[in-house]
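With one protein chain removed, the remaining protein chains of the complex are shown where they sit.
Chain IDs A and B follow the sequence of writing; residue 1 opens each chain.
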Amino acid sequence: MHEKQALGGRLLTKPFWVLLTLAMIAGLLLIKRFLFGIGAVTNLSDGYPWGIWIVYDVLVGTALGCGGYSIALLVYIFNKGEYHPLVRSALMTSAFGYTLAGVSIFIDIGRYWQMYNVFLPWHINVNSIMFEVAACIGAYVFVLWIEFSPTFLEHRKSLETKKKLNKFLFFFIALGVLLPTMHQSSLGSLMIIAGEKLSPMWQTGWLPLLFLLTAITMGYAVVIFESLFSAVALKRPLDETPILGKLSVMMIPLLVLFLLLRFGDLIWRGQLGNIFNDGMLGAFFVVENVLFLIPIIMLASAKNRMKATTLFWSAGSMILAGALYRFDTFLVAFNPGVGYHYFPSASEILITVGIISIEIMAYLIFVKKLPVLPAIKHS
Amino acid sequence: MNLERRDFLKVLSAGALTAGNVTSVFAGIRKTLSADAVGILYDGTICIGCKACEAACKQYNDMPPESANLEKATGVDGIWDESYDLSEKTLNKIKLYEHGDASTHNSEENGFAFVKKACMHCVDPDCVSACPVTALVKNDATGIVEYDKDACIGCRYCMVACPYNVPKFEYAQAIPEIVKCELCNHRQAEGGIPACCEFCPTGASLFGKVTDLLEEARKRIKLVAGSTYEYPMRSLDEGDVSPKTVAPYINYIYGEKEGGGTQYLLLSAIPFTKLGLPELSATSSASKSEGIQHGIYKGMIAPIALLGGLLYGAYQTTKNSEG
Partner (left out) sequence: MGKLLTSTESLEMSFSNELEAQGVSRRSFLKFCTAITAAMGLPATMVARVADTITSPTRTPVIWLHFQECTGCTESLLRTTHPTVEELVLDMISLDYSETLCAAAGHQVEKSLIDSAKLNEGKYILVVEGSIPVKQDGIYCKIADRTALDILNDYGSRAAAIVAIGSCASWGGVQSSSPNPTGATGVHEIIKDKPVINLPGCPASPYNLLSTILYYLTLGKLPQLDSKARPKFAYGRLIHEHCERRPHFDAGRFALEFGDDGHREGYCLYKLGCKGPETYNNCSSILFGDVGSGAWPVGTGHPCFGCSEEGVGFTKYIHEQSAVFTDTPPASYAQISGDKAGGITIGGAAVAGAVGGVIVGASAMAAKKMKAEETAPESDA
């Protein structure tokens, strides 16, 4: 068992105040959104009903929240105990990511007070991918907090409860792997129904598998990126580099599979030529795939994998690639017809920034107050 | 490499299991037109662009005119409607095709033509498939795609799904709704016909049973250009006709096949793509999306099997540890 400990230290640092200010700006803008409607703060239109709130906060946000899923898959299902030190912080970021994605959905949907209809059997539509996604994400948020709850219990020293919980935890761990597998693939399936509105370079029946593969990969990347970044930001030693280097290997086969599947499908459907015909879109496609290739190349040699900077940049590239893939599929390559444009408005971005700020603030509070990060081994 | 080959294959098989065998689930045409389905035949060649349909639609559906910009410019409100597309205040919209000096009606070159945008009332509607809470329902008898605001959560997935961009959302409202044409359900309940058809002065918007309308449309596209044809007015059942000179029809009925067919059919003398109507495959996107989804979740066998495997794995790894 690996020792975990709360970081301690002052909470109200300067960066924290900045984050708090950003969160408060978002709060004010949210008041405007709920009083005057979504149109008052966003650039959403009849052609682009979904903007960054869905694409960043929900799609990219939950993919970034796949750290817990990816690590749990490795540790609990494939029995790779050596990654166990990463589980807790990964689960925590997942819990934040998913919870705030849920909050974003609440902000984004128009008739939020009827949101619970998604869970009422007489309302649900089993044909709807959105139902699958909504129900699954809702359940997963619950599962994530259960999975993370031992941390609270340790903090409160209620070890009896923790022991009882541990008996059932395997059930939630299994669910915690099943649910993301379902909804991360379904998030891709969402766009199949957009049919001809989505460019053929992105529109494919393989969307669910492509989204699932990138979600798992992004999960690993985010664990690596976050561990390294927080180590530097919180002035902790880079002790985890070797284990992160080992973890980074996981991304390579998944990415190779992703690229093979993607290009194979494009060639099969005879759509590869569009890269050169489609101007802007072709460029986006190329940039996206280059970003997917970078980690494969950078992490190919074992020596490189032991370098924190290499790990950091390849993980960053992977996150960017996955995020861009989602932005492209839902916004850039989505063309509802001539005349419609979308670029997020300032308030729209500020609300997203506010949500991210809340996420970072929560992270800071948790790592400082709760036993999340591995205890520093003083040598 | 620490990940063993066996484990890697396990991941693969789990992924393949969940993502399903996508190539085998293409579902094809699933839904057919109900015998009593009603719809509209819009004949762009005899439309004069008077917008009577728009005015009547607004009047009978209690829609306010869109005049924000005009109001800004003139200080006068509520007199003139200046919507430029379908919107949350506009359920149907006459749009103009223009080319060159726009001197000839129904001509692709140097001509102009009209097209009416409205809900197509698809036979296999993508919006209905997309809605997570069954707020959009296709009426079994009439085939009208109806909206239930008490179910709607406002996720706007229907707007993403609709290939014609028909459902609209009230972005400017704190308590918004999705807005779309419901073929004047309330007027039909009282024995009436959709307002756009009743008030069309030329018969360009014609109400009727879809099967009859298709027959009428097939008859029209075979007519000789320049001959005179007695165009039915308002509704096929009424028997009122107006003689007009036949324009050179494009030999195609838009809506007969698009996305599995629609109950709103269009005829034109210029190519439909020029009128801003999308080129769609003969099956709905919903059939593909549902095909893949149901392929993956068929009887929930795959997820339950996966859960079984996961439970076993998780139990084995956690039974001896403290988590």
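Here, a residue touches a chain if its C-beta (ideal position, glycine included) is under 8 Å from a C-beta of that chain, and two chains touch if they have at least 3 such contacts.
These numbers were taken from a predicted model, which means no experiment stands behind them.
Q: Could you tell me which of A:Asn274, A:Asn304 or A:Ser345 touches the chain that is not displayed?
A: Checking each option in A:Asn274, A:Asn304 or A:Ser345, the one touching the absent chain turns out to be A:Ser345.
Q: Could you tell which one of A:Leu238, A:Leu261, A:Val287 or A:Ala362 touches the chain left off the display?
A: Selected residue, touching the omitted chain: A:Leu238.
Q: For the chain that's not shown, point to the residue among A:Leu228, A:Leu281, A:Ile355 or A:Leu373 touching it.
A: Selected residue, touching the omitted chain: A:Leu228.
Q: Sort through A:Val103, A:Ile146, A:Ala308 or A:Ala362 and give me the one touching the missing partner chain.
A: Checking each option in A:Val103, A:Ile146, A:Ala308 or A:Ala362, the one touching the absent chain turns out to be A:Ala308.
Q: By the contact criterion defined above, which parts of chain B meet the unshown chain? Give residue numbers in ascending order.
A: On the side of chain B, residues 48-56, 80-85, 93-98, 101-103, 105, 112, 115, 199, 201-202, 242, 244-245, 274-276 touch the unshown chain.
Q: What residues on chain A make contact with the chain left out of this view?
A: That gives, for chain A, the contact residues 43-48, 228-229, 232-233, 237-238, 307-309, 312-313, 316, 337-350, 353.
The working rule: only the chains that are shown with their structure count from here on.
Q: Provide the C-alpha centroid distance between chain A and chain B, rounded to the nearest whole angstrom.
A: About 33 Å separates the centre of chain A from that of chain B.
Q: Provide the residue numbers of chain B that touch chain A in the complex, in ascending order.
A: 1-3, 7-8, 10-12, 14-16, 18-20, 22-23, 25-26, 85-88, 126, 129-134, 149-157, 159-161, 163, 165, 168-178, 259, 276, 278-281, 284-286, 288-290, 292-294, 296-297, 303, 306-307, 310-311, 313-319, 321-323
Q: What part of chain A is in contact with chain B in the complex they form?
A: Where chain A meets chain B, its residues are 1, 34-40, 42, 44-47, 49-50, 73, 75-82, 105, 108-112, 114-115, 117-118, 120, 123-125, 127-132, 134, 150, 162, 166, 169-171, 173-175, 177-178, 181-182, 185-186, 189-197, 205-206, 208-209, 212-213, 246, 249-250, 253-254, 257, 334, 336-339.
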